[in-house]
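Removed: one protein chain of the complex. Kept in place: all other protein chains.
Think of it as A, B and C in the order they're written, each chain with its own count starting at 1.
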């Protein structure tokens, strides 16, 4: 075991991926000598050489598009989008090819590739640097969308993503990059994609979240515990295909559902979770489910961004309201 | 009044738009001499000249990006994406600029522009020609997303979209382009964006749809009527911002909700409608809401595409099941 | 208009003399290759013509023909190795024939089955049909660079149309190729139109070949209706890129004599005279002249090849049409290596709907 925060755990996971499989190559903007703008790839080029870890021209579609070719030829590319707000130029490659090549060729080709990107806000970053648009990827058939919220999960899920036979969009909550350290296994370990994690058991309300807002949910849970209210906290970890079983079981148990995330409300991740839970646990619901999410507005520039995100106080308040109904 | 099907009504609407405002310009791929691959712009270049209606190079990002500049300079560009499956190269322009310019400049700039595109399947078209990804646009703050399902609505909504001070994604259900003709007003008329239309009143079940599947919903409604079952049929028409009032009122009245659309199920339009209706009409619901939608698969090539879409029989079946619970 | 491009076989079937021709002496097609090229080209033409007639019969929906453009992909694919990556767009039927891809798969695709793209990778090194314009080019560059990483001497060739050069992906692929000096050939089938838009309004550069300079790549313009010139230019480029030289853009100047697809009416946007002029430059007729003048084939043999190709096209289509049967499960089977529970549930639900409604 060794201590790591989320960004060093990503770094450690990438190192293990490179070490354990010669087919793994990594590229993106500024990931080489510079080590990535968040230092997620720090030291990897030094250690594994320019052949395995390299910088390429400033062109996201080119990055994803060439990675498709590399994966078909037998490599396992792990590419970085510098921020999730800059993945859009690659959207055509992702929707039209990454998500489809296996289906289109009836499985005779597959794309073992990972597209990594820091996502989300609350770090007072520039315009376009705080996006949380995971819902649009989750809506594209053929992709897997993974978002860790702890150092331990980040490394294990990343290694599973790299070894998955199918393409994975791996979104890293940048506001948790420098979160408190956690003891994580030193070497190689994988955590299964598609499985949520019950962070805290409880029977009052099911609170579902992932990524950037998990810290706030945990803070709210701790606060509520001091008031003897035990909420069940679920970290989705995989947004698509999400762990329907864990979600529905919990909602059937608690009868109350709150979904928390930072992306826009409408047509967002919360809509799917609430909708699915309602369909499958309707008879168990004691109160209308609730979404506590970003509004359908553009994440404000740094001075006002704090209005955009849900705070532990908001979560506590919503839980208490849910219990009252 | 004159008879029109959906594509001729779009054509008529575009003509009125050009006629009534010198600032309106139209461009895209093959919309000029060729009149568009579906003839939606047939005759417009001849009538209004190459200055107003013209073809441009094969580059969607360039089309949308230049339209942004044109709108800022005071024009009202109406651009066409040849198929909604080819809008993805322009996604960055749409998300990062089209949706944001007003917000970013505190309203000192605005983008009165329309991005038109035929969308959806069931016409045995080629790969990538049957996409129904309206949910991803609906999730992007700052856009309006409009989908007509009748000739009358198409012309009126299109004219409202062209005159709207904000950008509108206007998706035309290509499978209804050649639907039966309808009498529509000859000249200029607008239908308000953001308002759903109650196509048929009823109290058994609220069935909500839009665009391509409306014909199937209406067929199912007619079938059910013969069995003395009156469903309430709602055509959303505007996907974002959708008409929450009409939705919630209807669900409160019927106590049962079915949403029908052709895009993928998960994180799709149905998720938002079900989620919203559950939140706002929970106490009125007599049965779990249901989504009858495309699956989370890629729309198959023509030979198998019929498996992908919901048929009137499916809708009838789902309504009957809902009534039984 | 096509004075500049490399030409090693004139429209009248004669072989021009001169420096350019001499320079390509090492890349001349031998008799067997010329005869093979002819077979591939007539196979493609026959399949194309049959597909058009099938469309009229209502047995095939939309179809994009390659008629008149066969020399481009036949000549270039023949100049490469079987294990070089072939990244197609949708107008490389001739190249598919040269690669040995079964016509049945091609028909299967156009009949609307994904299975038509299920071509044995290790045998054909072929990417599936790519319809989103230009998006396939970065794949070609990635394939090429991966082969270098893996230490093979395979290259990749990526096809695109003249219209496709306007897309951002063309640019990004070219730029990556240049920076990586990747072993890749970008082959632009300049057939003068992107649906209705003429080449002159697609881009303001004089030639497409000269765009290579913007990326530090080589650019070559060839007469795309001269299979021997296409072969020579590609063989030379292959030698160069395989040995670490500059990646190459080849512009094959040709013409789309038929409609864009069966859904399109070209009379709306171009003159019949223009089409007629280009029909006189037909690549198959030109090659026939050479084969005859060289005594490599008799008139009867030339015609027999055509008849054989026609029969083959009919037989293959009938066979495929009779055996193909769509199934509800197909959309789910190959989405992921393993179907996740969420999708299993959707499949069950869809099956249940089918059981209840018969639809």
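Operating definition for what follows: a contact is a pair of C-beta atoms (placed from the backbone, for glycine too) under 8 Å apart; a residue touches a chain by one contact, two chains touch by 3 or more.
Computed from a prediction, not measured in an experiment: that's the story for all the values here.
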Contact partner of the left-out chain, one of B:13, B:85, B:120 or B:141: B:141
Per the touch definition above, residue among B:11, B:34, B:92 or B:295 touching the missing chain: B:92
Listed residues C:105, C:175 or C:288, member touching the removed chain: C:175
Sites on chain B contacted by the missing partner chain, in the whole complex: 25, 51, 56-57, 59, 61-62, 64-75, 77, 89, 92-93, 96-97, 101-110, 141-142, 144, 164-166, 194, 240-242, 244-245
Contact footprint on chain C, counting only the chain that is left out: 166-172, 175, 178-179, 181, 201-206, 210-211, 213-217
Interface with the undisplayed chain - residues on chain A: 29-30, 32-35, 37, 55, 57-62, 85-86, 88-89, 124-129, 265-266, 295-308, 311, 313-314, 316-317
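The criterion applied here is as follows: only the chains that are shown with their structure count from here on.
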Of all other chains, the one whose Cα centre sits farthest from chain B: C
Separation of mean Cα positions, chain C and chain A [Å, integer]: 40
Computed distance of Cα centres, chain C from chain B, in Å: 36
Distance from chain B to chain A - Cα centre to Cα centre, in angstrom: 31
Per-residue multi-chain contacts in chain A, two or more chains: 61, 89, 92, 96, 103-104, 141-142, 240-241
Multi-partner residues of chain C (at least 2 other chains): 114, 132, 168-169, 331, 335, 342-343
